[in-house]
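Of the protein chains in this complex, one is absent; all others appear in place.
Moving on, here comes chain A:
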Amino acid sequence: MTAEAPPAVAVDKSQDSAPVSGVRAWLSRHPLAAYAIRRFGLYLIELWGALTIAFFFFRLMPGDPIQTLIQTLQQNYIYNAQASAEIIARYKHEFGLDGNLLTQYLVYMQKLILHGDLGPSLINYPTPAQTVILRSLPWTIGLLGISAVMAWILGVVIGAIAGWRRGKLGSAIATNLSIALSHVPYFFVALILVYVFAYSMGLLPARSAYDSNINPGISFAFIGSVLKYGLLPGLSIVIIGTFSWILSTRMLMIPILGEDYLVYAEAKGLKNSRILTRYALRNCYLPQITAFGISLGFIFNGNVLVEQLFSYPGLGTTLVTAIQQLDFNTILGVTDIAIFSVLTAVLLLDLLLPLLDPRVKYWK
């Protein structure tokens, strides 16, 4: 409660310095700002709630990470068999495991919010978990971000056309293909892609994110290599994502085709292309923007397996390794990053929506 609440309160306090009625009047005169402030307050509460739940949830994990670490150290350095109580206490302190659960929580939240510190990573000790995560984050943002947006655009456009031309052959093919494939897991498609393009045809690499013979940096060779290596994992997300967006967009599109304003547009003698874009699509893509934000969390889940399959050095691979090694600070850190990204994306989309849809009310 203490951790995330202060900034929100502080924001409100700074405006309360004017008489209360003045603030209210200002907010009612600026409904968009009022909406943004309220939405942002909600965002802070959501963020705090989700981070708190994640923290306590991961503290329930069985196993003693300190014992694991000490065993590892013993194996590596042929350490004194009996680690002194002092060393254990020291490690517990460093990993934020001393004191009762509430103290641990307060210390964790304080470090996280004030210093962006997630605590040291167990397997990369003493490297902090945030450093480990930041190394893999750009790969996931690149892979997941680009493929998710591409899938959305492709799916909404194809789905709208499939709805528009329903009853025609092309539309029927797209729809039935989507019904069959939209719920196939990403990794399954990834396996097929690897088998066909990497194993059988040998066209594309199946592992890693770039050619290890090329020095990472801003060069054509490196960027080309990143694109080439990202093609198969990206494609597996794009293909399945596109199919599910086709299906849901088509479902939104068909009732719109029966709307009075479509009949009216036809009676107006507008060109079909214009009716499709300005009347049908304009009304059907708006709910899909909200749906995109909600879907990000699910895409992240599926992405974990895809990265693992391609040994892609992204967050998913980092997460799986961390779980195997009981690297709890990294596990929690990856979860926190995922929570933060999804909530922030939804916040941004919610702030964007009133600008796109005149019917969204900014005020209560």
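By definition in this document, a contact is a pair of C-beta atoms (placed from the backbone, for glycine too) under 8 Å apart; a residue touches a chain by one contact, two chains touch by 3 or more; residues count from 1.
Basically, contacts and distances are computed from a predicted model.
K.L.:
UniProt name of the unshown chain, from "PTS sugar transporter subunit IIB", "Tryptophan halogenase", "Peptide/nickel transport system ATP-binding protein" or "ATP synthase epsilon chain"?
P.N.:
Matching "PTS sugar transporter subunit IIB", "Tryptophan halogenase", "Peptide/nickel transport system ATP-binding protein" or "ATP synthase epsilon chain" to the record, the invisible chain is "Peptide/nickel transport system ATP-binding protein".
K.L.:
Determine which one of A:W26, A:Y261, A:F298 or A:F340 touches the chain that has been left out.
P.N.:
Candidates A:W26, A:Y261, A:F298 or A:F340; residue touching the omitted chain: A:Y261.
K.L.:
Which one, A:L286, A:L305, A:I323 or A:L351, makes contact with the chain that was left out?
P.N.:
A:L286
K.L.:
Which residues does chain A use to touch the chain missing from this display?
P.N.:
259-261, 263-271, 274, 278-279, 282-283, 286, 357-359
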